[in-house]
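Would you mind keeping the following structure in view while I ask a few things?
Up next, chain A:
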Amino acid sequence: DSTSSSKEESPEDKHIHFLYNFSTNSLDPHIDSSYVPLRAGITETLVRLDEENLTVVPWLAESWEGDDGIHWTIHLREGVTFHNGKEMDADAVKVSLERAITESVAMKNALKIKEIKAEGYTLRITTTQPFPEFISELVNPNVSIIDVTEEDILNKPIGTGPFVLETFMPGSRLELKRFDQYWDGASNLDRVTFSFNEDANARSLALKSDQVDIVYRPEVESLESLKQIEGIHVESTATFRVHQMTMNMQRESLKDVNVRRAVDALIDRQEIVDSILLGHGEAAVGPFLPSLPFAPTYEQRESGAELAVEHLKKAGYTLANGTMQKDGEALKLTLLTYPARADLPLIAQVFQSDAKQIGIDVEIKQIDTPEEYMASNRDWDIATYSNLTAPRGDAGYYLNATYHPTGSLNFSGADEPTLTAIIDELNQTVDQQERAELAEQAADYVFENVINSFVLHPSTIVAYNDNKVKNWVTTRSEYYMITNQLDVDVN
Partner candidate 1 sequence: MILSIDEVSIRNQNKIIVDQVSLTIREGDWFALVGESGSGKSLLSQSIGQLLPAQLQVEGSVFFKEQDLLKLSAKEIRKLRGKNVAYIFQDYQGSFTPFRKIGEHFDEYLKVHGFSSKKLRYKQAIEALESVGLAEELYHRYPFQLSGGQLQRAAIALALLLSPDLVIADEITTALDSVSGHRVLEMLAKRQKETGCSILFITHDWRVVRRYANKLAIMKDGKIVESGGKHRILDHPQHQYTKQLIKSAPILEKGLPSGLDREMKS
Partner candidate 2 sequence: MTLLAVKELSKTYRQGSPVISNITFDLNKGECLALVGESGSGKSTLARCLLRIEQIDRGKISLNGSALEQLSERQLKPFRKNIQAVFQNPAASLNPKLKIKDALLDPYEQYKSELNLAHFSYPSKEASVNQLLEAVELPTSLADRYPHELSGGQRQRVTIARAISIEPELIILDEPTASLDVISQDAVLRLLTDLRKNLNLSYLFISHDLAAVNQVSQRIMVMKDGQIVDQFEQEHLLAEDRHAYTKELVSTF
Partner candidate 3 sequence: MIQIVTRKFLEVLLFILIITFVSFLFVRLAPGDPVLTILNVDELSVSQEQVEALREDMGFNKPLLVQYGYWLIDFIQLDFGTSYSTGQPVMEMILLGLPATLELTFGALLVMVLVAIPLGSLAALYRNRWIDQISRILSIIGAAVPSFWLGLIFIDLFSARLNWLPSMGRDGVSTVILPSLTLGLAISSVYVRLLRSSLLDSLNQEFIRAGRARGLSEFRIFFAHAFRHSLPPVITVFGVSLGSLIGGVVVIEVLFAYPGIGKMVVDAIRQRDFPLIQGYILVMAVIVFIVNTCVDLSYRYLNPQLKIKESETNR
């Protein structure tokens, strides 16, 4: 079967070749933002996301407390060993956490840890401020627990996961073998190859040619031809990501909520999902995936060109000489987009074409680094952007970053006192139920005022050889890929 890599493969070897869509040169679990060590099953975090109930559940930690949001106590699972045989106790976890926050400014910011105390299997952590999401932040793969006494963390991290890294070829692939002492039961597989290819077409072809068994994000347009092949199974799972139209509320025209409504009404979501994503996505109403606990239920909002025209009329625009005008000035919008996410420019073009139909002149501007551009230039009206709205099952991240006046991704320039107050309150709230309610409120506010307009939740597509691969699960968080459950059919 897998022809490429495994030279010393004996016939009874159980082996899976997984092909991933990003590549990395470093495996440092605390820095590498491709999260490969966790995804490949080398390392694990203290807690993980339960994909079904969308809650944070124990993993290397068994339980935790922290009612005031500042002082946290974490009880570690006992009897877990690192790949090198060392025991994972509180001391080991402490130094691992400490390394994570010293090596990565991002993690230091995210975790807000002030102090860690370790005794036996218990960690006592103090945060610098009330920080209710602390536990959910521990889901982040960059807080993987590793044995930091090892020399070459960059190329050979020693974790607790079901697979041990054998060789790593930077930018190319990892060879993994089973960790027999895995605490949750050793895998059935002998070996796993985890390789990278960033070209979607090439990934599809690799599966076609049987060089690999599982392909992450094959080319959407090639799915039909993949499905034709006997045994190939294609799976598509909605993610916590939303493609949105960010509105620049500092622009004269968009200050008017009716204009924003018009823009929102112009987006033909279902058509976009069906045609551009070929159905591999979900039309979005609000920022959060409907299945998330804090996603509000919306009444169906109408859309369409007529509605958009109506909204514009309300805003004082009239159609003259084929263009929408107000006080003799035509409505002209500059729409930003960037090609790093291939579907965004397409959405932009469809929007442009639709807008033209009702007399709005949209100029598309394509840029390479959206965050930087949007932050430092304010000469645009709308921007297609893609956001993770609940990467670790919590809304705090998204709401803070996107709608709080101090948020780093607040490109719309939103400074709505009501909304800010909700978010501030959320930041103080520990109780999950209450948090969900606040998040829902915030989402409703955003929706009502059309601060941003949401287009769709794209899906993660995974294609694999159904005849061979067993127990593959595509996760929404996209954190967990190679697990101890993964298996092959020996026939």
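How were these picked? Simply put, all candidates are chains of the complex that A comes from, given by their letters.
The criterion applied here is as follows: a residue touches a chain if its C-beta (ideal position, glycine included) is under 8 Å from a C-beta of that chain, and two chains touch if they have at least 3 such contacts; residues count from 1.
None of these values were measured; they are calculated from a predicted model.
S.K.: Can you pick out the candidate among 1, 2 or 3 that touches chain A in this complex?
M.R.: Only one option touches chain A, namely 3.
S.K.: Where on chain A is candidate 3 touching in the complex?
M.R.: Against candidate 3, the touching part of chain A is residues 3-5, 23-26, 28, 31-33, 103, 105-107, 109-110, 140, 142, 154, 169-173, 195-199, 201-202, 205-206, 208-211, 340, 368-369, 371-373, 376, 388, 391, 396-398, 400-401, 404, 406-410.
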